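All protein chains but one are shown in place.
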C-alpha cells in the first residue's frame, strides 16, 4: 500500500511528505531546528546583554535552511560557512573557558531552553544524515561537519547566556563512566568539547 | 529478546508502548501534538486580540485525540471534519493574503513558537502514518489529509498572530532552489501553500 497525495493543495504540507526516504525526515528536522532557533532569536531580541549573540543567530538562521536544502537541492553550505561558524565557536569557547569543568546539569531561562532544543535537533539532523547516507544518497561531508559544530556551539551559547545572567549549572558526576580528575580537565579546558 | 511489561500498573505508561509497530509512534506523536496545542491555547487565553483563534483551537484540540485513536480504535475523523477545518484554513488564508510572498524565517513570541512546534508535529504524524501504512495497517485517507491541512493551517496561524502583533518575519531566499519571481508569486498568492 502507498498513501496518496490529495489533489487539494491545502491538503499537501510538503511535496515529499509521502516519500519513504529518510531525506524527508532530515528536512523536517532541520526545518524544526530553524524554527526553534527563530524562537530563541525572538527571546533575545532587544536585550543589550545578548546583542552579539542575537546578531550572530540572525546571520546563522538562513544557513539552517541552506543545510535543510543542500542534499535534495543545490549544495549551499561549504567550507567557507564552517570557517565562519568556527570563528564564533572559538569566540564563545574563550568566553566560557575554565567555567565548565566536566559535565553539568542543564538549567536556564527560556532562550537557554530553546538553544538546548536546537542542540538536540542538531544531533537529530546528523542522525537523519546517517540514515540518508545509508540509503545511498550522497551527503556532502561539510553538512554533517556543520551540524556537529552547530551542536557544540549551541551548548556553549547556553553556558555563555547563563554566565552573563549569573546562573550556575549544577555539576553532574557520572556513575557509568570514569570522569577525568578536575586538574587534568583544567589543562585540557582550552580544547575540551563537552 | 523482547522487553516485558511490568505487572505494577505504575510502571506501564501506555498499553502498547512495547509493541514493535510504528502505530505506537503515531500515537505518541499525536499525543504530543495535542499537548503542545494545549500549551498554545493556554498562551492565547484571555487575549482579546486572539479570541477567534483561541475558540477555534479549543474546538480543534479534542479532534487531535480523535486523530490519535482513529487507526487502532474506531475512526472518528471524517470528511466532515476536513470541511470544518478547511473553513478555518480559508478564513486565515484570507487574512494573510498578500502578506507572505515566498519563504520567510520563522519568528515570534511563545504562542507562535508552540504553533510552529505543532506544525512540525503534524508533519511527523504524517511520516508515522506513512510507516504504519507500509506495515500493512490500514490508514484511512482522511487522517493524513487532515494532518496535512493542520500543518498548513498552523503555519498560517503563526503569520496571523505575528501580523496582528506587528511582527514581520524576515524574508528567506533559497540558494538551493530557484524561487519564483515576486510578481508571479503575487498572482498565485490566493492559492499558494508555503
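In this document, chain identifiers A and B correspond to the written order of the chains, with residue numbering beginning at 1 in each.
Assume a contact is a pair of C-beta atoms (placed from the backbone, for glycine too) under 8 Å apart; a residue touches a chain by one contact, two chains touch by 3 or more.
Keep in mind that this is a model prediction, so the values were computed, not measured.
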Seminar exercise, completed: Out of A:6, A:21, A:75 or A:120, only one touches the absent chain, namely A:120
Seminar exercise, completed: Given B:24, B:132 or B:161, the correct residue touching the omitted chain is B:24
Exercise. Where does chain A touch the missing chain, residue by residue?
Worked result: 82, 86, 89, 103, 105-109, 112-113, 116-117, 119-120, 122-124, 126-127, 129-130, 133-134, 136, 138-139, 141, 144-145, 147-149, 151-152, 170, 172-177, 191, 193
Seminar exercise, completed: Contacts from chain B to the absent chain lie at residues 1-4, 6, 8-14, 17-18, 20, 24-25, 28, 31-32, 34-36, 38-39, 41-42, 58, 61-62, 65-66, 69-70, 72-76, 114
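One rule holds in what follows: only the chains that are shown with their structure count from here on.
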Seminar exercise, completed: Rounded to the nearest Å, the gap between Cα centres of chain A and chain B is 23
